[in-house]
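The complex appears here minus one protein chain, its other protein chains still in place.
== chain A ==
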Amino acid sequence: MERVIVSMQDPDMGMKMRNQRLLITVIPHAMTGRDIVDWLIQKYTITEEEALHIGNFLVKYGYIYPLKEPRNLCLKQDETPYRFQTPYYWTSTRWPASELDYAIYLAKKNIRKQGELIEYEKECYNALHKRINHTWDFVVMQAREQLRASKQRRKADRIVLECQEQAYWLINRPPVSRYSDVMLYMWCLPLKNKLCMFVWVCSFVKYCEQYQDHDPIMQGCLPSNPWITDDIMYWNMNSETVTMPTKLRVERWSFSFMELLNDPLGRKELLTYLEKEFSAENLCFWQACEEVRHGEASKIAAKVDEVYKQFLAPGASRWVNIDSKTMEKTLEGIKHPHRFVLDDAQMHIYFLMKKDSYPRYLKSELYKNLLAKAIVPQETKKSVFPFMRRQRHSSPSPALVTQTAEDNGKAKPSAAKANAGTASQI
């Protein structure tokens, strides 16, 4: 079909187009139905009937649209004016008829002439309004903008554009029959996904931008990258047990709840805050659940029992507030403890902290003070003798620290207390 259209538009052998009159406005580059049929007959040496047949398809599929009675998508072999649809709107072009665009189109129609929407358009309008309600302001704003821009065009252009658009949407959003509500939903579902696609793909850009300053390979790090300058200040300043953290580190806690929890120092700060709020048991419960999930298989039953006694039993010393349905399910599951028996309860508490305690912590004096006092390291001055290599100090092996702790009979050895041991022999 497109091949035919392209040859029709050929400047030499194609159709002769003239200015057609539509009531009082003159539309350039238009042709009559009669012209179209004649050209087809001549070019393809076919009968009038066949030419009309082909011409009808061209209109039905939207490659040519009528200027009068745009709803009637058929070719009339008379003086009725027609125009070529711009390739932008061709069905074959991979241009998605997105929900948002349709909503804007309907909104424009509604604004332009109240009550001009026909029955099924009204239905679609309402359905869309419900479905993409969160972007409705955007839709109305876009509609108004487009109307304003079109008012500034010449009347002839405006009519042409309106007809183009109308024809396009007639093809791509045909009136649906009553019992096709389900099907409309099915059809719209992938379109809704298309909108989400855009959002998801944008999230990568957002993430990269947010973390750019924290990426040592991209932006360098202060005071210096230990691998480049042989100076381990950077690691010392960011160790687990440092008293005053760096600004970047504290800032990172505000990126997501996971970031706060993953940093042992962050977790400690959160615990301090929660203690002030009398909800520290939430974090302790979450931590205990993690230990069940990732601990030795043999210790599961014992650990679950501990968790029950401390956090879930009625009258427990650190009772956690879980909704009754989850509590019921968990208590039932505890009778036959397995690795994932506390998952639901843990998830509930996790999201409770995430939605409630975490945002409040970020707004708290505790966090703001820490952020204000946090260190911004000075860049290491380049050494006077660039060829002289700094002595590379070794650090205590995490294995050593744990061993010493075990030897001393400590209860829970934690990894890499960098401040504790002195530098071992090089």
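Here is the rule we use: contacts are C-beta pairs under 8 Å (C-beta built on N, C-alpha and C of every residue); 3 or more make two chains touch, one makes a residue touch a chain; residues count from 1.
Here, contacts and distances are computed from a predicted model.
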Given that one chain of this complex has been left out, which of "PLD3B protein", "NADH-ubiquinone oxidoreductase chain 4L", "ORM1-like protein 3" or "Guanine nucleotide-binding protein subunit beta-5a" is its protein name according to UniProt? "Guanine nucleotide-binding protein subunit beta-5a"
Could you tell me which of A:Ala149, A:Val201 or A:Ala372 touches the chain that is not displayed? A:Val201
Tell me which residue among A:Asp137, A:Glu296 or A:Glu365 touches the hidden chain in the full complex. A:Glu296
Among A:Tyr44, A:Phe138 or A:Phe340, the residue in touch with the chain that has been omitted: A:Phe340
Where chain A meets the left-out chain, the residues are 94, 96, 177-180, 182-183, 186-187, 189-191, 193-194, 196-198, 200-205, 207-212, 214-218, 221, 225-228, 232, 234-235, 238, 257-258, 290, 293-298, 339-340, 343, 347, 350, 392-395, 397-400, 402-403, 415-416, 418, 426
